[in-house]
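All protein chains but one are shown at their positions in the complex.
First chain written, first letter: the chains are A, B and C, and each begins at residue 1.
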Amino acid sequence: MGASTPVVEVKNIYKSFSSTRALQDVSLAVYPGEVRGLIGENGSGKSTLSAIISGNLKADEGSMFLFGEPYAPANSFEASEKGVSMIVQEQGTISTVSVAANIFAGRESQFCKLGILNSKKLSAEAQKLLDKVGVSDIKADAPVAGLSFEDRKLVEIARAFYKLPELFIVDETTTALPQKGRNILYGLIKMLKKEGKSVLFISHDIDELIEVCDTVTILRDGRFIATLEEGEMEAKKMKELMVGREVADNFYRNDSNCTCVADKPMLTVKDLSCGILKDISFELKTGEILGLAGLSDCGIHEVGKAIFGLLHRESGTVTVGDGTQIHTPSEAIKKRVGFMSKNRDTESMLISMNIQENVVLPSLDHLKVAGFFIPPKKEKELASEWCGKLNVKMRDLKQSCAELSGGNKQKIVLAKWLGNGSEVFILDCPTRGIDIGVKEAIYRIMEDLKSQGKSIIMISEELPEVIGMSDRILVMKDGRIVKEFDRGPELTENSIIQYMI
Amino acid sequence: MSTNTAVRTKKSDEDKKLAFKKALSTAIPYLGLLILIVLFQILTGNFLTASNLEAIFDQGFTLLIASMAGVFVMATGNLDFSLGANAGFCCVCATLAATYIHPIASIPVAIIVGLIVGMVNGFAQTVLRLPSFIACLCMMFILTAATQSLITGSSIMMPVSMMFWETFARKLIFGIIYMAVMIVMFKYTRVGKELKTLGVSPEAARQSGVNVKKRIFLAYAITGLAAGIAGFWFMLRTGGAATTTGQTTTSDVIIAVVFGGMSVSGGASSKISAAILGTLIVTVLNNGMVMAGFGGDPQQLVKGLLFLLVIAVSTKRDPNVIIK
Amino acid sequence: MNNKALNIVKRVLLAIALPAIVYLILGIIRPDIYFSFNTLIMQLTQTMKLTLVGWAMLFGMSVGLFDFSVGSRIILAGLVGIHMSQFMGVIGFVLGVVVTSLILAGITGAAFAGLRIPSIITGYAMLLIFESIATIYQKKFTVIVTDNIAIFGKAPGIYVLTIVAFVLIYVVFNNTKFGYQIKAIGGNEAVARSMGIKAVQLKLLTYIVGGAFLSIAALVEVGYTGSVTAKTSMQSMQSCFTPMMGVMIGMNLASCNPVVGSFIGSFCISIVGSGLVALGIESRLQNVVVGLFLLVFLGLKGNSDRLSHLFSRKKKEAVNIN
Partner (left out) sequence: MKKLLALLLALAMVFCLVACGGGNDEEPETPDDSQGETEDPGTDDGGETPAGEQKPFKYGFISWGTADEHGRTLAAATQWAVEAAGGEFVMDGSAVSAEQTIAAAENLIQGGCDIISFCTYAGEASVPQISKLCQENEVYWTMWDTTIADESIQEMINQDPYFVGTANEDQYSAGYDTMQKMAEAGATDVIVVKYGVNIPTCDDRCEGAYDAAEELGINMLYEIVAPEDYKAAMQNALVAYPEANAAFLAGSGTQSTAVSAAFEEAGKSDYVIGAFDYFDSMGEMLQDGSLKVINGGHMVTGTFTAVMGINAFFGTPLSEEKYSIVIPYLTLTSYEDYELYIEYASEGAAYTSEELQQNCFPVFNPDVTLESFQEFVSNWSIEDIAARKGAEA
């Protein structure tokens, strides 16, 4: 790293979403030709920081500099014009138009002469870019709808490379890419390094970071912890810095053996197949926490949705404790099954409605008086009872959920299913995007549920969490269950990872 | 499970401002109604007489029935374009039933026909997955053509004996029962609550146990049923059925509900009171303007400008919400 | 190279298939009418009148906006044009129509974008206002369409204007930044916004560009019918439904782009219209027939995956369709 002026420098950045403080006094500088890693637990503020640098969010306080000059992009488009481009995990292409149109969306003016756009030149330029990025098998004129998820992500990458970016931000994209896509990305990062450009690589996969990055900055609870140089980057040290306390015993569960309240299966799944899932069968016993681990698109999320009835099952059955089968979400809910989706704000809760409306929604039937009337008093009681038990931080029950922090929203979803008296909980990434403090509260709640004889299926991409909390772990790869582990002190991440990849 | 109570955060001044803004936006329709009543009382002098209030009640009655049901569909973010044509068609069927079968038969016939049309609308959108706008538009064309072919001459009369069915007391009692049923159904039962969730996000509603297809089907069935009831009362009020019956009801419902302060894209802030209030405002407006002498050309111009003003004042402007 | 040519031929054939089938059905029933040249010319002129209005609505509809004030805007623009033609002749007419049409479109667009209200509701509000303004304005002068301004609606004029409009809209819709960006917003507005496309300004632009094309439709409308009459109580909304359905057919014809598709959709509608008259059925049922046609068309398209799934399932005799 030359001592020349940094490409991007960020000084004492503060950012908070209503009550949670996402970033506190974070400073960072990335120098030309440097691949800077950024790591931290979910909710440590790494995505918020990258969003601020790439212009998607505005910092509350603090300043940013690009090559020394003040830099405050109004939106991501302005940022990418200035050479700061970013790719994210969520899908960012428009399916009804062609690949070329996607690549140059928002930037068509360069191909226009007195208003007329030369579409041949545009698709030629797009094809050139695709070849440069190394994805020449994708045709520029083809509509994006026909492409696979991976190709669409590569189109996004090509879009980011339309002008060689000064700073290229990769925000947890690799988890979504299979191997071929990842190699292309790594190749591009090397090319950028050679050209003297810089990369900000965000991931929570420690081994990938060590392999790709020159230096790594670690964030925790929205605070800057440390920047490790070439030699110091070592997995265990990084994890400790990430989590803050050595992996304290009581962070996850402190009992170390597989304890089930009773052997009676609360949920039985028999040779279920749908989409990429092939012949999934397993049983969930009373009071057991069953962990589903695997890479992000190996099918663990689809299992949760299929059980709950959100996906159309091709074959196979899901039966609850009392033997009846469940097909649709409403049947599952009647049979006391609760589901918490991965994308919380859009699927697992109604963001613009207030707390009470969200909590009581699935259990309206139980509150009925005389067959149809739902007295508001009963609603209020149910909502305040469960919000109290999970001690949700809120102004009052009529507060809109949009104003709550990530942790509180998760508690509301849990309160919703507890209000419905759910026996089986399917939790898909329960602690995703939640800051450390509240994460621990979620784990304590899970332990309480287990002690009451409730059964939990926990789907998570964070191995430490899966190992720490589950009685039994099923490892999945490409839609199949490949290995089963029981809880035990000798269980480590490495022993599981080899089955995942 | 530790039973500590929920932590109540203190009211920050930003919350207070938000609460004030929210209270203001709910108060605007009430304020609007009050201003109109006072204005017309000053202009005409005999606006607030008992007979005029009775006239307003009579005129607004069928619009109230239709718009209260319209709120159910609008809560899911859709619109029912076939509402007016359905009311007209049920009016014709009721009149034919009254003349050829028995006067009493007109009540069940109107309700059943309206319900069937509502269910066909619901079926087309849920099972056949047709876009709601096109399905209702075609249903409107079909019903208008059917009404016109069923009626010979300018209109068909209902039996004379039914002339005295429609008394003020009966309408008032039916009105209050209907309002009570609709308010309870919208605010205090699963139906209303779950329809509101469909306005926010169908996927999130589905994951909380709402049977999306069934609820949308029910919403259109309710609107169809209400159109049937409105059709019956149209028959009593106009003494029979004409090709023009119910012609403007669809747009009147949409205008009334928006005047009443309902958010048109449905969702969390939809409220049934918007239908009651909106009907009152629209009827008072029509009645008052004619009495004050603006019944000619300016009537529709004033209505359009006021409509624009009410929308401008009441909707909250969130830049990143996508408005279609 | 030849498979590219083949691809174009395939798409053109697919595009023509729809009107050809409709034409054949009606041709078999009344061969004396349908296979004569001037019937075709007559149907084409009707199609042109419908399509010009449809094209004006195409921009709004491809970003998901439904605006019913179009009918009242044509009436008001036509009235202003006729009034000005009494002082300044043809130039006054053209100027009056074009300028009024743009101003009215600007007002409607500003109301939509400024007040953030759904397009259908803005349409209602503007419809009420423009209709009553037209009613009051119409009393101020005698509405006579003199021959010099009727040329736009008559035979040579309408063809010229339609061709000009076609070229203009083809370029604007397919080969301009504006065209690309409204298709992007129509596809997925959230992603388009994150790509830096200013959605609200563009929707306002669809009103104004739509207003420009609506002025061409208004020029034709005045000459085509030879008179302009104001309407009240929202009756001008009826005249929006037929062109709107033509555009919807066009937008759902996968084989060709919406501009040509709208022309084909309107052509089908006018064939159905004349077909009904030929069969002696009341022409009023045109909307019903076209509406049902569109419903079946969209139903098949919407459920094509489930239908093919159903057929394949039948072959495999698999169990439990839930």
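Just so we're on the same page, a contact is a pair of C-beta atoms (placed from the backbone, for glycine too) under 8 Å apart; a residue touches a chain by one contact, two chains touch by 3 or more.
Here the structure is a predicted model, which means the values were calculated and not measured.
The chain not shown here is in contact, across the full complex, with B, C.
Considering the whole complex, the residue from C:Val63, C:Ile121 or C:Ala230 that touches the absent chain is C:Ala230. Touch with the chain omitted from the figure is made, among B:Gln247, B:Ser269 or B:Ser314, by B:Gln247. Of C:Val145, C:Ala165, C:Ala218 or C:Cys268, it is C:Val145 that touches the chain left out of the display.
Interface note: of C:Ser69, C:Ser85, C:Ser239 or C:Ser262, the residue touching the hidden chain in the full complex is C:Ser239. The chain not displayed touches chain C at residues 30, 33, 38-39, 42, 45-46, 49, 131, 134-135, 138-139, 142-145, 153-155, 224-227, 229-233, 235, 238-239, 242, 270, 273-274, 276-278, 280, 282-284, 287. The chain not displayed touches chain B at residues 26, 30, 44, 46-47, 49-55, 57-59, 62, 148, 151-158, 160, 163-164, 167-169, 172, 176, 179, 183, 234, 237-248, 273, 276-277, 280, 286-287, 290-293, 295-297, 299-300.
Rule of thumb we're sticking to: only the chains that are shown with their structure count from here on.
Distance between chain A and chain B, defined via averaged C-alpha coordinates, is recorded as 43 Å.
Per-chain Cα centroids separate chain B from chain C by 30 Å. For chain B, the set of residues that touch two or more other chains is empty. Contact of a single residue of chain A with at least two other chains is seen at positions 328. By the touch criterion stated above, chain C contacts chain A in their complex at residues 171, 174-177, 179-181, 183-184, 186-188, 191-192, 194-197, 318, 320, 322. Against chain B, the residues of chain A that register as touching in their complex are 19, 308, 310, 328-330, 333-334, 339, 341, 346-354, 357-358, 361-362, 364-365, 372-376, 384, 387-389, 391-396, 400, 416, 420, 448, 452.
The part of chain B that touches chain C in the complex is made up of residues 79, 124, 128-131, 133-135, 137-138, 141-142, 145, 148, 248, 251, 254-255, 258, 264-265, 297-301, 303-305, 307-308, 311-312, 315, 317-324.
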